[in-house]
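With one protein chain removed, the remaining protein chains of the complex are shown where they sit.
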Amino acid sequence: MSPTLAPDTLARLRTVSTSTLTTLLYKRGFRNVFIQGARPLKSGQRLAGPAFTLRYIPSREDLDGVEAFRDPHHPQRAAVEQIPAGSVLVMDCRGDASVASAGSILATRLQVRGAAGIVTDGGLRDAAGIARLEMPAWCAGPSAPTNLIRHHALDINAPIGCGGVPVYPGDIMVGDDDGVVCIPAHLADEVARDAVEMERFEAFVLEEVEGGATIIGLYPPTAPDTQARYQAWLARRAGR
Amino acid sequence: MSPTLAPDTLARLRTVSTSTLTTLLYKRGFRNVFIQGARPLKSGQRLAGPAFTLRYIPSREDLDGVEAFRDPHHPQRAAVEQIPAGSVLVMDCRGDASVASAGSILATRLQVRGAAGIVTDGGLRDAAGIARLEMPAWCAGPSAPTNLIRHHALDINAPIGCGGVPVYPGDIMVGDDDGVVCIPAHLADEVARDAVEMERFEAFVLEEVEGGATIIGLYPPTAPDTQARYQAWLARRAGR
Amino acid sequence: MSPTLAPDTLARLRTVSTSTLTTLLYKRGFRNVFIQGARPLKSGQRLAGPAFTLRYIPSREDLDGVEAFRDPHHPQRAAVEQIPAGSVLVMDCRGDASVASAGSILATRLQVRGAAGIVTDGGLRDAAGIARLEMPAWCAGPSAPTNLIRHHALDINAPIGCGGVPVYPGDIMVGDDDGVVCIPAHLADEVARDAVEMERFEAFVLEEVEGGATIIGLYPPTAPDTQARYQAWLARRAGR
Amino acid sequence: MSPTLAPDTLARLRTVSTSTLTTLLYKRGFRNVFIQGARPLKSGQRLAGPAFTLRYIPSREDLDGVEAFRDPHHPQRAAVEQIPAGSVLVMDCRGDASVASAGSILATRLQVRGAAGIVTDGGLRDAAGIARLEMPAWCAGPSAPTNLIRHHALDINAPIGCGGVPVYPGDIMVGDDDGVVCIPAHLADEVARDAVEMERFEAFVLEEVEGGATIIGLYPPTAPDTQARYQAWLARRAGR
Amino acid sequence: MSPTLAPDTLARLRTVSTSTLTTLLYKRGFRNVFIQGARPLKSGQRLAGPAFTLRYIPSREDLDGVEAFRDPHHPQRAAVEQIPAGSVLVMDCRGDASVASAGSILATRLQVRGAAGIVTDGGLRDAAGIARLEMPAWCAGPSAPTNLIRHHALDINAPIGCGGVPVYPGDIMVGDDDGVVCIPAHLADEVARDAVEMERFEAFVLEEVEGGATIIGLYPPTAPDTQARYQAWLARRAGR
Partner (left out) sequence: MSPTLAPDTLARLRTVSTSTLTTLLYKRGFRNVFIQGARPLKSGQRLAGPAFTLRYIPSREDLDGVEAFRDPHHPQRAAVEQIPAGSVLVMDCRGDASVASAGSILATRLQVRGAAGIVTDGGLRDAAGIARLEMPAWCAGPSAPTNLIRHHALDINAPIGCGGVPVYPGDIMVGDDDGVVCIPAHLADEVARDAVEMERFEAFVLEEVEGGATIIGLYPPTAPDTQARYQAWLARRAGR
């Protein structure tokens, strides 16, 4: 479903910020790529991987009692067992965080299976337990009640909305302390390359600003000599 | 997908109110059957028919330009051409009414094709034009912008959420001035029967109340003589 | 609980607008007297009467099944039977209109018992039926589901919040097409008097404006001759 | 501030719908031109005219007592006296409709002065009185409290946000039953021309649909013969 | 008002998670027991104790000036002085966190008096100071303004809504990092017992999952051998 990525793309994306990526996507005409309301469970987390999706619709009393989980094909449980290593479980909870969309046992299973992370616009239960895992997670907030109270797991790996953003299976999810951006799959390689370059330039800008430079003419580099100073900075860095 | 209904069910449902139906469904354990935020475009409309669904996810700039409608298989247009006569087009717009989910040309086509009505938790454009049709419509409000700005039509006749309520294809949608209720398909026959009976009793209650009776013991009929008076009332009515 | 009103107060209040009343209360330091979100069920309704309150808290599954109404002391039903003639039933639904707070049978009983009207920050079911009554009603919108799904009726005639406004039993509720204002009981007489006078002056202003006058100096009457013209206008009117 | 419009532009815009206009603006890359939440006070209203703006910020107790209106330069009152004939008073209330942004006396003065209409994302007081005027108005709802309680009138004819949309003075506001669209001034002429043409085509489409035609290939006209039938239809219409 | 608890109930509840408790209550038909929007002021807090409630209604300018606190019977202050040791102060702020519902001096007094904790759907002021106490607190967020600006303290120990949940005095409030659950008093003993057992089983499940087991058949334990492995695990644990 998703094109083959260049070998360095995910590694590059793990080093760049979501703010850089949203700017690069905005330059390409994409205004709505940042998952609204999905906050990291702890600081310092980084994420990059293709989306593997799960769609919830509102639950119904006769279909979503606690016994629903006894079905070995229950889509929430099946998704956890089917997600490929390196993928990100992205859940569409219609932005409803009054209940959980997963808990620490499922999150642990996801980590053991090699999933790259969890992104949901719903809640997560035993959020402190999930935060203790290596695998990172972003959600709308801790929320103890079981998903069955509000959510009926339906589709695995169909296109969804998450936090107001369209997420197609295979889109590349990148997360940091600000939140999570969804990169359309076919743009991931070029955006990853540009992002590394843009952050290199911003490292130069930050040094200049810390040294007292005005941002006018520097950021963006409209002053004629900014590029020259940047090239010199690059040369000095290369020389180290 | 939906069980065969008893011959009188839809006709019965067109005569009873959504408030009666939500009470009968509550008695059976269903608390979440009323499409929140879907208001009728005009007063006096009645609706009863099986759901035929359309799911929207958030749109994406490279997929949802105005040229998207040139695709003869575009799901919004396909849904309008495929909906069976007597069915209700129910649209999942994630409760976002900042744009339309359909307009008067599509609504007219739906009427010509024999659709029973439109129910959406998004907006409708040229709402005054739609209100002039015979076919009734319920929505979150008039909204002029084209759906492409926010919505990408994706699935036809998959289970959806609409106004916070689970809607499975074939569920029976019933609408009146209060709004729209979604009856799980397998319950439609019995609920229709009970609703007619309950409204007959409420007609008696209303007459008693208009005549000065207290509601205590009458509604619900816990006073011993209420049933007797009701039977007499029924007999008088039958005698007319 | 409420002071005795002057004999003409309610009659006066039925002739003046809620916008006049909110201004007069603002002059006395009251900023929060307009029931937010309570809209009239039909246009042209007028209301003035003391508040008789009903408080709902969230419902609980083991306490609020349909059989709850079989209790002859159920507070919703008791309120309807106890409200004094001329009073207004004001309901605190915590602004939740996803379900009803009353329906047409109870509203009919209220009318028969002489209640002045209904004000709620929740929904009303069979709203079209209630709109056909003589007795006016204001609510957050039509909503079919029974109140038991979300609301547990608890207190009769305790102080409540309604639409974000404090309502003490005996406060005077006044309603028109804009909505409903709650006048603290001890201010009703003087506010009613001032309102009649203020609207008399505004009738003069409107005539002047329709005749082409600027509002500067006229409204408010800061220009020296405005008062003189007003006195002349009053004299002409008295002469008719 | 606004370019001179072609002579027919406003007349054309009064005949076309806001849904047509939002589509034409979307084709030009504008996604956010429909004033969210501004509903017409009555049905059947039409509006077209340049924006004359008024900006409110939150009020402050020491600056916004009732005596504030005694200032002959109070921006709300000054705006009403300065607005050019044919212009639309557009008010930025930060979407807060808990109080009014104007009332019937000011609206009457606006009508006498020849203003084309009122558009606000706040409330209007004595809304029924305003609805009786010839001059149309769109707002977030009737709301009785005086604007001073929440709003401090500040800027006249500065760029504002209204209902989430940027409105620059001189932009062309067009309103109908669906709501109000803001056309960037420099696009008004071409959009007006295109809109008339697009609605002519849609009249043809509607006739075809009413006659039983499928929308596939017709709307948009991707089928080869659609254009031919349209030309014939135009010829027939011209012949009448 | 509340039944006598079994001696170990509160101790047990302090060791189990709110996610376990919401699941056990859902099994008994309770869907709405998790206080929405009440977050812990710091991580690692645990709470278990009976509810002692305080109800606020919207404040009124003539009743809720700063001098209101001079009344020795002011319900907020009285509640702090009357709450029994071991009880939890639960406040109904109608979900309005624009102002505080208490501050650090009152919280300190509560701790000195032996209260078990604070739960509010409003704000807390000097939240950092409260977080430094031993006694835990959950709220909708830090908020500096005094409660008088929006809240009028009214009832002590009446049934309330808090975070959308019904809370009856004596209900057992249990809190952890996810939030707070309200257990109907008569269910506390059995739920506490079941929770300990359920968490014992989940400790086994987590070990299995960490060891690489699939969740299908394990959680819930539908596979025939899961129970056997669990019994063996229990025996090993008992043998330690």
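Which chain is which? They are A, B, C, D and E, in the order written, and residues in each are numbered from 1.
The rule is simple: a residue touches a chain if its C-beta (ideal position, glycine included) is under 8 Å from a C-beta of that chain, and two chains touch if they have at least 3 such contacts.
Note that the structure is predicted; figures quoted are calculated from it, not measured.
Screening E:94, E:125 or E:151 for touch with the missing chain picks out E:125. Across the entire complex, the residue among E:14, E:46, E:109 or E:229 in touch with the chain not shown is E:109.
What subunit D contributes to its contact with the hidden chain is residues 29-32, 57-62, 94, 152, 154-155, 158-161, 164-166, 184. With the whole complex as reference, residues 66, 69-70, 72, 77, 80-81, 98-100, 103-106, 108-109, 112, 125-128, 141-146, 148-149 of subunit E touch the missing chain.
Although one chain is not displayed, its contacts with subunit A can still be listed: residues 17-19, 21-23, 26-27, 31, 33-34, 36, 39, 43, 176-179, 181, 202, 205-206, 209-210, 212, 214-217, 219-220, 222.
The rule we apply is simple: only the chains that are shown with their structure count from here on.
For the pair subunit A and subunit E, the distance between mean C-alpha positions equals 32 Å. Within subunit E, the positions touching two or more other chains are listed as 31.
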